[in-house]
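Every protein chain except one is present and positioned as in the full complex.
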Amino acid sequence: MNVETFRYDNRIVRAFAIATIVFAIVGMSAGLLAAIQLFYPAANLNLEYTTFGRLRPLHTNAVIFAFVGNGMFMGIYYSLQRLCKARMFSDTLSWINFWGWNAVIVAAAVTLPLGLTTSKEYAELEWPIDIAIAVVWVVFTVNLLGTIAKRREKHMYVAIWFYIATALTVAVLHIVNSLAVPAGAFKSYSIYAGVQDALVQWWYGHNAVAFFLTTPYLGLMYYFLPKAADRPVFSYRLSIIHFWALIFLYIWAGPHHLLYTALPDWAQSLGMVFSLMLIAPSWGGMLNGLLTLRGAWDKVRQDPMLKFMVVAVTAYGMATLEGPTLAIKSVNSLSHYTDWTIAHVHTGALGWNGFLTFSMLYWLFPKMYRTRLYSVKLANYHFWIGLLGIMFYVVPMYFSGVTQGLMWKQFTADGFLQYPNFLETVIRLLPMHRLRAVGGGLFIVGVFIMAWNLYKTAKHGNFLADEEVQAAVAEPKHVPADKKWGHRWLEAKPITFSVLTVLAILVGGLIEIVPFYLIKENVPTLSSVKPYTPLEVLGRDLYIREGCVGCHSQMIRPFRSETERYGEYSKAGEFVYDHPFLWGSKRTGPDLHREGGKYPHAWHYHHMEKPESTSPGSIMPPYPWLLTRKLDTSSLQARIKALRRVGVPYPEGFETTAKQDLEAQAQQIVLGLKTGMIDAPPDREIIALIAYLQRLGTDIKAQALAETPATP
Amino acid sequence: MLSALQPASLAGIPANPPGIPQGISGQADPAPAPHLPCHHCGEPCSQGQFKLDSHSFCCLGCQTVFSLLRDSGLGNFYSIATRPGTRVDAAARPDRWAFLDDPSVTARLLDFNDERISRVTFHLPAIHCVACVWLLENLYRLHPGVGRTQVNFARREVAITFSPQKAPLSQIASLLARIGYEPSLTLAELDHKTERPRSRLGLQIAVAGFAFGNIMLFSLPLYLGLDSVTGPTFRGLFGWLSLALALPVVAFSAGDYWRSAWASVRQRTLTLDVPIAAGLAALYGQSAWEILSGHGEGYLDSLAGLVFFLLCGRIFQRKTHERLAFDRDYKGFFPLAVVRQTPTGEETVSISRLQVGDRLRVRHGELIPADARLLSDDALIDYSFVTGESEPVTRHSGDHLYAGGRHVGGAVELETLKPVSQSYLTSLWNDEAFRKGRNDSFDTLTNRYSRRFTRLVLAVAVAAILGWALAGNASRGLKAFTSVLIVACPCALALAAPFTLGTAQRLLARRGVCLRNGHVVEAIAKVDAIALDKTGTLTAASTTEIRFHGTDLTPKETAAIAALCGQSTHPYSRRIAQLAPASESLLVSGFSETAGAGLSAQVGGRSILVGSAAWLRRHDVPIPDSHPASASVLIAFDGRFRGAFTLDNTLRPEVDTLLHNLGQRFELALISGDNERERNRFAVLFGDHARLHFNQSPQDKLGFIRRLQSKGHTVMMVGDGLNDAGALRQGDVGVAVVEGVGKFSPASDVILDSQMVPRLGSIVDFSRRATWIVRVGFSISAAYNVVGISIAAAGILSPLICAILMPVSSATVVLFAVGATTLAARRFGLTSAAGPDLESETRNTKR
Partner (left out) sequence: MEVLVLLIAASLALAGTVLAVFFWATRTGQFDDTTTPAMRILTDDPPAPSTLSPTLPQKTQDP
């Protein structure tokens, strides 16, 4: 019988491994810098490129897509070949995947500090990069499915299922969420507005976490954990159930990120229910992982890789228990907008993704370099330092989250807010923020130790680029007569499936987009809500560029504590012209939805120039460049056009007159500033920003409460 | 058992098949200190006997495997697991597997076959760890003719693709055998070959679950209340989506219910699926109407959930059934043994240990345990068990003898061609031909009950809907209607008996008490009188004291007598046969045996009679009055009386206590073919009111049982399988006691390992407890139904709740049945870890 000899490709795995380590350092350092700025704003070195608003998206993108992303590819490219007993479908595609992906990341690292962002969380990158991502992802998917198609092992190990789910779902999510109309090379407006944009964004945001940070890593867990422990997974059947249950539930759980927002109640409750249902499969998976180690705890004691693995799986369990908890409305009303969310996210990111990636690295290097780990001792140091880091990070964040949440809601006996000044609640948290920075610092130290350890390991070993193995080839397919018609072609190959899937999704997409344009808006349009003026549009774009949304929400929830503090709660109808929505998910600073008219223009001018001058003790960085830099109006026409394309009712030809309109309004602002003893030229960016800020939430102030609220 | 094998294995003699026992002992207990463990199989081996690469091996076989693997680059085998191998019999007969190349056999074995490529699936009991999987899936390294191989660990199966030109099936088999994975080919496996895993049910559940989840999703907003603004848009949409999602559930997932309901309606027999189907129809109809007419949301979530849970209940049931079946086939081996010829002489082995190529010695009346080739010249085979044809047929040397035949006449030798098929023997045993007229009460009870039950349920349901309709609450009426139909669950009732009895049978089988089928338990429970045979039942033949009275016998004569008795399986014959080693030189011809009387044959040219006084007289042999009255087995050479053997039976241990406490509770009787001389001894044991009957011919025994029964007793007859065949069949429960070489008698309901004789009492107690458990199971499910149905009829229960309750009730009953029975067994000291427990091995492998 003919037996085939073939080679596993270790080079690509090594490439991703190195990228993983590099970007771990980059991304986490960015995070550390951002963390420091949260108690010592001057840490932005007075550079606009390193202010928190621009640094935060850089951090999140770098750790999620660069660190975890590369780690994921590393693990998949290694395990997939072995599980399929086949080299990757195409080396070319493999390398396109590698270089493409990392090019995207570099692009992100350049554009985000430059303030080129859509401001949608975890989808900040602008449309050209989005397209690049889509392309690379398709390349990866083809390579993945291709390999599966030419596999020599009939059975598809459960890990492979997780990989497939990741590939297909992330594609759909990314495309649906990134639909936007360009207005220039690096500017676009989401085709969705306000509530809808929010919904889509969090449907994506949630599932990005689900299918980018969770499913692939579960697959990797199911491969590397048994390998490391040298025993089969506790229950293979359970792992299969785990997969299917997870897949069927995840899709629906999105809306829980928008509890108490202007999203319809029932949609919120739905999100809540399904999030709670998620506990079952998640814990099934966690227990399956931990029970695999039963009777092997002695191994765990010696093998740092297993230690990392155990903590990772435990962290997964904690995070998946906490997530649904946070999705419970009453809990969420306290936790939302606070550091609690940050703590939750980092349990997952540092514990689950971080530690699992580390353990994979520790396992892969010795294997690929055919040697033993340079120093188990160092690895153990890394483990303990990292663990300590997580503790120092997470615990203070919980504490600060709960503290701030309570302070916001605190009323005095005679019914006034206990802490009317938002700043009080911030300053109270600074010690916790310092501790958090320490935690982050420790974690990075650990990573450096690992980098050194792995480097020495590589030095001592000799790299096995192509691992030559042998396997008997599958016999020619023969379909038993009793097969029903449908399954011959289904059986053909998974590739058939991917094609079908894509088709299904395209059809689905059409079904979706068409009604989107046909059905007329039935969110109650408030007669008084008007499109933004050209100046405000540019002001809003500055708001987006500086990443203000990273610290300031624009969504006042219907609690007395919030209406007291900020004013009338937000109505769905107010956001119909918000492309994209800017509700935000964190309040390091106060909510700004009713900011309009609260303070004179001058106040904003001073506040931007030197926050402490208006609010002593504020940790907001100064934005001097806004005062000096000229407002770029060159793209104004394009932007107005684009906005009209996505449904903002600017009259035809408005873009031609927009410039005058803009200058006129600028003059108004300048006059206003004059009354505040400020003499500012009308063509500066600050003018536009002030215009926008002063517009915020003013639409319904005219006839507040007149119209029917979206949420009864 | 391992220790028992040591001498053989050290001598490098093919002691026993590489199989699970060794595999596990190799795993479980590493060898004792003085011996190095074999590098391959881990069994102890004397230093330096077989060495290679500084590893030592217990035998040539293991060493061969090692070098074979090493040379083909599979040396890893030994690093994957510690001593993963199983002991390998180097001196395997080369032509052992030849029969596999016989086209008919090949055809039966192959899963797939065209001229270039074939696929076969072998059952390899020796598979036991990760390394096994690895080695077998790299089998192509060991033979150029082998292609892809795939192991199914749970089933201990390997599917091998190979090219018939380069490697005929026999070569594949012997290759496997050579590396320690001897294929086990049983008739059963050959027959139901293509049992495809029934994925259908799984899919139906998947669809139902999927639809359930999504319909839930769409119903939730409706429950939670849509807000005034978005409501209208979505109520319709969600309704339609739910309707669409529910369609496959009704059409595909619930398919089986429609089918069987329809079938039963056509045959005018109401099965349980009728009410369920009616319920489903009602639910879907109602919901569809509500949605299409825009009246409401319908109960589609309930519908989908209901189907989902119903199917879950099903799968649970089936899994448990399979589990029982599995235990029966692989754990409940008959306590039967056969005599195997080995180079060193004869040994008695359990038929479960028998393997292809063994040479067997089959005596008069013994069963042929497996298909075999006749080695002796002629044999008379009675196939009445198999064919029902009672006229024995003559077979000649080299003929193929089928398992299940019974040999009549002098002992013959044969060589097994196929391994023993447990399930085949079981089927023989269960053959209608040997069923007694008695009806299996629980079965019929269950049937009658469920038929009435169904009618009742339908009636209640209709009453409910009408009642509510009249009360002006039609929608609630419908809810009640479906709820009643769904909640009603006689399955629980149908399960109580099979699961309890099945478990009982399984547990007993593990202790060497083999019941013909579950219902024998009921029969045993009813027993109130026990009739016991003496010899071989209460007394152990092997340990009997033997003395000869009369003119001394020459060694030659002794040998002749021994040879003659060697042909028979009567306990006495076997004892006497032990007097001289079996020698080939003496050929026995014209052998005949009359049960309960004696033997006669020509040995070495002299005609010999062995048996009772009556037997000799029948052959006109004058018996001098001088001979001692106590004499039991008389001997005559050439028509002249020579003397008699007296055999003093020694009681089995614990028999006295057994008889004592049985005496308290049962009508006890002893019926023996022997003469009176031991009456007093047994009178003491049996107590005064017991009846002792001696000099009983088989007919007498049968008659005695009849008399007891006519007095209204339910009688258990305990005797050896052969001489009491009639009585065994006549008794309400026939218990055949086997010791060493068993005589498989389809007449018996129970085959009892002689070790277990003292436990007769607790076996009866256990059976009684088991039947009690069945009744409790009945009442549990009855109670459940009464309560459930009445609540449902009140229209309080939602169909969904019912759908959950129903499988729960079945589950409770099943768990109760199995659990309580196991507990009872423990209580009566009938549980033990005897028999290979495959489950635990699977765990062992997860090292």
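For the reader, a short list of remarks on this structure follows.
In order of appearance the chains are A and B, and numbering begins at 1 in each one.
Operating definition for what follows: a residue touches a chain if its C-beta (ideal position, glycine included) is under 8 Å from a C-beta of that chain, and two chains touch if they have at least 3 such contacts.
It should be emphasised that the depicted structure is a prediction, and the values quoted were computed from it without experimental measurement.
Residue A:Val233 is the one among A:Leu125, A:Val233 or A:Leu373 that touches the chain missing from this view.
Remark: the omitted chain is touched by one listed residue; of A:Asn46, A:Gln470, A:Ser613 or A:Thr675 this is A:Gln470.
For the chain missing from the display, the contacting residue among A:Ile12, A:Ile129 or A:Leu199 is A:Leu199, taking the whole complex into account. In the full complex, chain A contacts the hidden chain through residues 5, 82-83, 85, 153, 155-158, 164-165, 168-169, 172, 176, 192, 195-196, 199-200, 203, 223, 226-227, 230-233, 236-237, 239-240, 244, 247-248, 251-252, 254, 264, 267, 468-471, 487, 490-491, 497, 500-501, 504-505, 507-509, 511-513, 515-516, 519, 522-523. Residue positions on chain B in contact with the hidden chain: 52, 63-64, 67-68, 71-74, 76, 80, 130-131, 133-134, 137-138, 140-144, 150-155, 175, 178, 197, 199, 202-203, 206-207, 210, 214, 229-230, 233-234, 237, 241, 842, 845, in rising order.
Everything below uses one rule, namely that only the chains that are shown with their structure count from here on.
The touching residues of chain B, counted against chain A in their complex, run 112, 117, 119, 130, 140-141, 144-150, 161-163, 166, 196, 206, 209-210, 213, 217, 220-221, 224-230, 233, 846-847. Against chain B, the residues of chain A that register as touching in their complex are 1-3, 154, 231-232, 244, 248-249, 252, 264-267, 269-270, 273-274, 470, 472-476, 478, 482, 519, 522-524, 708, 710-712.
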